[in-house]
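The structure under discussion appears below in the form of structure tokens.
Every protein chain but one is kept in place in this view of the complex.
Note that the chains take the letters A, B, C and D in the order they are written out, and that residue 1 is the start of every chain.
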Amino acid sequence: MSQSKGHYVLRFIGERALHAIVVVVLAATGAFFLMEAVPGDSAASAVGPGATAEQYQLAREELGLDDPVWTRFADWVGGLASGDLGNSLIPPNQAVGEMIGNALPVTMQLAFLSIILSLAIAVPVAVWSAYRRGGVFDQVASIVAFAFISVPSFVAGLLLIYLLVFNHSLAQQLILGAAVVIGLAVALSPLGRRGGRGSPGVMWGRALIGGVAVGAVLALVALFLPEFPRQGYVPLADGLGENLRSIALPAITLALMEVAIFTRVLRTDMISTLQQDFVLSARAKGMPTRHVLVSEALRPSTVSIITLAGISLGRLIGGTVVVERLFNLPGMGSMIVDAVQNDNLPVVLGGVIVIAVFYVLVNMTVDVTYALIDPRIRRG
Amino acid sequence: GGGDDSTAAAGGEGLAPDQSERCTEDRAGGTITVGEFSMLPSFAPGQGQYGVRGGAQSAAVYDRLMVWNPEAEEFEPKLAESLESNDDNTVWTLTLRDGVTFSNGDPLTAEDVAFTVGLHKDPATRSVAMTEAMEITEARVVDPLTVEFTLADPWAGFPITLAGTVGEVIPRDAYEAADPQEWASNPIGAGAFTVADFTPDQETVLEPNPDYYGGPVCPTLKFIRIPGSQGTYDAFQTGEVQVGFLRGAKFVNMAQDDEVRGFEEIISSGSVINMNSGKAGYDGVLTDVRARQAVAAALDRDLWNQRLYNGEGQATSALVADSSRLYDGQEGPAYDVEAARALVEEVKADTPDWDGTLRMLIGDGPENIEAGVVAKALLDAAGFTVVIDNAPVSQVTARQFTGDFEIVIGGLATSDADPAAAFASGMLPTGATNITGIDDPELTAAINDLKAAADLDAQKEALTRLQEVFNEVQPFTVMANAEQYVTVSDTVGGLTPTLSSTVLYDGAFVTE
Amino acid sequence: MSSNDRDDLLLEVRDLRTHIDTPSGRITPVDGVDISLRRGETIGIVGESGSGKSMLVRSIMGIAPTTARVDPASTVRFDGRDVLALSQREAQKFWGREIAMVFQDPLTSLNPIRTIGRQIIDPLRHHLGLGRREAADRAVELLERVRIPSPRARLTEYPHQLSGGMRQRVGIAIALSCSPKLLIADEPTTALDVTVQHEILDLLHGLQADGDMAMILVSHDLAVVSQHTDRIGVMYAGRFLEVGDTRALLDEPAHPYTGALLDSIPRPDLPPHTRLTVIEGRPPNLREMPPGCRFAPRCPRVADDCLVVDPPLEDLATASASHPTATTVHRVGCLHPTVPVHHRTSSEAS
Amino acid sequence: MADTDPTRPDSTRPDSTRPDPTRAASTPAASGPVAGPAVVADPTVAAATPARRRPRMPRLSGLGTALALAWTVLIVLGALFVDFLPLAEARDPSLALMTPSTLAPDLLSDHPLGTDGQGLDILGGLLYGARVSLVVGIGGVLVGALVGGALGLVAGYRGGWTDRIVSIITDTLLAFPSLILLIAIVTVLDPTLPNITLALGIMVVPAYARLVRANAMSFAGREFVTAARSLGAGELRIMLREVTPNIVQPVFSYSFMLVAVLIVAEASLSYLGLSIPRPEPTWGNMISAGQADFQRYPYLVGVPAVVLFLTVLSFNQLGEAAGRKWSPGAAKI
């Protein structure tokens, strides 16, 4: 029995791996032929504008642009098989591996940071929204989430730059204002509550404490709001503080939308989990609200959000071009887009492979996470 | 705009940084961060080009044989001791400064200079200065400190070659011994700085060269890429860069309105519309000179200026900016939409299979696109039907090589030091940047005359003649002078501007 | 009822009404229910699907869905305390310790991703403040009590690894963990096979016989409810139509609905292919409750007054002949019952 | 969010805690190109009802939906009838040669929302841009729904190898950085409206494939499919007549959100200069063109950005409302 189970697990892993490999190979092959179809000219990019016709022709020959497609494809696959992603066609003809080595950490940090930030905000908000669905908090959260979802990242980024970079004190004042308003709203929230359980004294006391706490936290944020650079990336090697400062705005720009999406998804799942019999039975056991929300309901509700976080992560690794452009970050997105525009085939292909591999890895991690969350999957 | 200033490089409203002081021992240290539109692709020979494309980086590492002093309006020797020409400017004798060493300790010799010229002439080097270098038929080593250049044609402005990329001397022995890939990121030059860190297309960090002949050298230089003037100016204002490169009247004015110190440069014919007159087999309507004249007449430079630069740019159809020392009342074709319309009708009548369509190739980027839109508006108003064809820059470049376009917006990189070089490159049949395919004997003759013109008056006269011929032939049409501005933070001193908004940092220092 | 009975009274539900606001209007799935339950007593509640059984028991316990609101005029007194007035915190202390609940589907009522052990231990630690080890030991005892083989090994297993019957036993063990005074079992065997159902019903009965735990057994199946209950309430459209001692109610159903319900059950003592009695129509829409008797639209004995007068629950005139004990309870809400009613004085009617 | 369907007393589905990776995976996030937004259907369950404090939400969201509908209708009408309005100046700069550029908005003037740097009328630009956005959004969604729907239907219904092949196709599309695909497609076939639409349509194929697959899978296992089979219905007939009608509604309600996603994606592409080029106005290229003068003329960016925001918000809101109305009965998304 256990042997057959081991067999089953192995088979499962094998199947996933095969699937992953096929996906990566297909993506790379697709990229090759797609780029083939793009009417760019790497020779022109290599020599740059202002070059002589002679230089241009020489570059074409050097790059083998006049060879048949299949020859070049075979060459590239050959190189790949020996672990060589090739060199950029554009001076200084860096090794593609090296270029990715430079760009990937930027993008990774950006992607992970924004996902973590989003989750850190989305999970508590969603849990509370679901628990108090239809309440003021839920409604406000829902409206804010909708607004965030509907702001394209390039607009959000511009806004953030305008506020936090160029109008720092205005931003501080806005946050302070928000601190006052939200704090008051929390403190006065019992006004809108009808027929709750418990004594009014306790209720008002809690609301007051909550309001002051929320206000204070926001006020502290406003007071200690750092100055953010307009652009650029400071590597981690130059100090964590500088590094975080340089990546904060892009990460927030990306996180805005993710937060909204995560909140909505988790809220929905959480709502349906909260209607499950086992949640009811936990309540009927007399377990406290925190236990019911966190220990019982949260974990089974996280499947969608984990899937989504995985997908977002995969997507962010390959697709933060807008934000990278806006904040001038030397990440994967800009690298690949530049390469596509310059018809810099090896870089495009290398980038596509890395992103595809990453996507596949994230997917596998997500699968493993399902199994960690849910024993039913673990046992096959 | 600084159109009225007599000295092009002096900057408007007295905002030019003080150049009288330079680095001294007690000013050592500090870092100057420089925002570049696009980075020096590599330190391989002949890659640095103007302020926009890494010229300052390669100049800082290699130094240059000559430099153009915009204030004095003359070429001055730098690595060289002197540069003399014969009477008809066909043979030039360069004497090197004695005792200059490269950063590896090797002395700078005439051999190295001759070798460098050879490198630039070799297409495999992919030097940006290949056309200029090709002008030198022979670089003869006379003695270890003397080189004799023989030119194909008389050229009074020849020093510009040695004041540019060709003047960045490559040490022969070291170069031949090195792996080219390695050299690209870790070169050896005679300049004030050595490369500490080079991340292609992102960041270049240069450190002072303690053995620099003109020392001491104070700061560490950090060049970072910030594409676009808006981003650069933003970064300059937040203090992320101390030196930034701005292009376009809008930003130049913005910086000057903000009283930001800096070096301004006005580039004659900096903004043009190229018309394909037969490049690589093109045989469309623009091979007909009347069509080209119609385009030239249809374009309202004032509107162009209004739309693209809020009216603050320097609209002109003349080849030479009126602020230039070479300006002598030259005038380009006038805006005359009626005439343009008439010409279009005429051409249409003669060319039955042409319906008025013009394909306009535009490189991606908001500024290019806006320019295209205005051009389209104006040309459409004159009876053309312009079809805009957007493409990534590499594709635009490639299609210019292959002649796959009808009109394309571009610009000449003329320099007040010697406009002949840029005109020759753009309009001689052999010119590197002759993307229109123009091959007109009269035009060629006029340009060669300009090259040969030995003094200012002769140059002005030749330019006037060139303008006349040009107005007939219209290989391209000038829309405006380009304006560039290198913003310099108050905390930085000792910078010297030179050709094409390139800044020399050997005397730079950081205050505070 | 004597005062002695009153002391003995564990649960007293008076005129319980639960409203739910839906976008298309308010519905009242529980509409005026009275229950008196003594310590150790078992009462069964039957009714068709949607008749409000679950809503009733959940309202009693105070865990009705968040949309549901118990009418302020209703009272639910448990062991002398007003359950409806409890604050969230007080209620949390109350649930599990005083009243516990067993749910219909043992698969969905256990958290699929937590081990059996943790789910049993939770209330032990939280309510009784037991330490980790003590709680585990106690959990093993509980599992033994519900007759789960090799109980200690089960602690680390997940619900999906158990069969349906085992899961329901675990559910019962959890409910029993703090020795509640009242166990509410909402269709505890509906999802189970007959053989397992039989065992579970026996188990519940046995457990109850051990102590003085009272029980409310809810089912849609009269046969199930009739097994070990003292009394049965027949629920229809949010209300009891008939309440009575089990035997009395089965033997002499007074309400036409109860009678029809009994007749519609196939009986093995009749020959095969016997045509069954059918109740035509369907239960009323909760949004358009008929003005008179709720069952009138389907009732074979319907008269004109049924369509106007909403009959109250009234005692039957005579105790059933077969059960002549004094304590026999049999009340019916019908204007024309099949057994005559005894109109009580108002003092008794409370 | 209060939506209770009293006819379904038992709304808790026994399998709703079972992790179904396809559930979230079919959110548009899967396909949000250009880091575009991903909006998620809210498969409100029947009893997903407001908390103890009165269901105030329905009225509020009802108002929101009404406003969203009004705005959408306005935009659609504008896009439909812009040709009949005297707004041709907005897309033909040669007609605007005499018009001053960067006129500030003045509701009573000829240019109620001002003119841009080219003297092009902003109101007209917004309406022509609306046409682009709507065509791209709706057209792309149609392409995605047809192609992805067909793939997902076959995969979900047949399972096995078909499913595996389809999942490889969708995974490959997802693993491929979407922007590269977009740029490549747009560069290979010029950035014209049909091509952009097609390219963005391909982007959403995986999202639809997953959504439809999940639904098809759940319906393929339903008893009525077996019943049809027992009547002798062929596979194609079952897919088209039995399964498809059940998938149409969730797909439809989901599509609103994808329209929003595609509108943003197109705007992002435009912003990067990769979509339909100026002078043909699109919201993205209007923002991009105005950005340089943002400090001086904030309305050049502000007006199209607000319109874009409102439109996207409206589609999301409509999608939410549609999902609430139609999705609960369908398979979980």
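Here, contacts are C-beta pairs under 8 Å (C-beta built on N, C-alpha and C of every residue); 3 or more make two chains touch, one makes a residue touch a chain.
Please note the rule applied: contacts and distances are computed from a predicted model.
Asker: Assuming one chain is omitted from the figure, identify its UniProt name from "Hydrogenase expression/formation protein HypE", "ATP-binding cassette domain-containing protein", "Heme exporter protein D" or "Na+/H+ antiporter subunit G".
Answerer: According to UniProt, the chain not displayed is called "ATP-binding cassette domain-containing protein".
Asker: Using the touch definition from the top, which of C:V224, C:A237, C:L316 or C:V339 touches the missing chain?
Answerer: Candidates C:V224, C:A237, C:L316 or C:V339; residue touching the omitted chain: C:V224.
Asker: Check each of C:L37, C:I120, C:L261 or C:V332 against the chain that is not shown and name the one that touches it.
Answerer: Counting the whole complex, the residue in contact with the absent chain is C:L261.
Asker: Using the touch rule from the top, list residues of subunit C that touch the missing partner.
Answerer: Residues in contact with the chain left out: 48-49, 163-166, 193-199, 201, 220-224, 226-227, 246-247, 250, 260-280, 282, 300.
Asker: Can you list where subunit D touches the absent chain?
Answerer: 7, 222-224, 226-234, 237, 241-242, 245-246, 248, 329
What we mean here is this: only the chains that are shown with their structure count from here on.
Asker: By the contact definition above, name the pair with the higher C-beta contact count: A-C or B-D.
Answerer: When the contacts at A-C and B-D are counted, A-C has more.
Asker: In whole angstrom, what separates the CA-based centres of subunit A and subunit D?
Answerer: 20
Asker: For subunit C, jot down the residues that touch at least 2 other chains.
Answerer: In subunit C, the residues touching two or more other chains are 65-66, 69, 105, 108, 112-113.
Asker: So which stretches of subunit D touch two or more other chains?
Answerer: 2, 12, 17-18, 47, 49-52, 54-55, 187, 291
Asker: Please name which positions on subunit B make contact with subunit A in the complex.
Answerer: So the residues of subunit B in touch with subunit A come to 41-44, 47, 49, 123-124, 126, 128, 130-131, 181, 184-185, 199-202, 224-227, 231, 234-235, 237-238, 240, 364, 392-395, 397-401, 413, 425, 432-433.
Asker: Quick check on the complex: what are the subunit A residues that touch subunit C?
Answerer: That would be residues 133, 195, 197-199, 275-278, 280-289, 291, 295-296, 299-300, 373-376, 379 of subunit A.
Asker: So in the complex, the part of subunit D that touches subunit B is made up of which residues?
Answerer: Contacts found on subunit D: 92-94, 96-97, 101-102, 117-119, 187, 190-191, 273-274, 277-279, 285, 288-289, 291-293.
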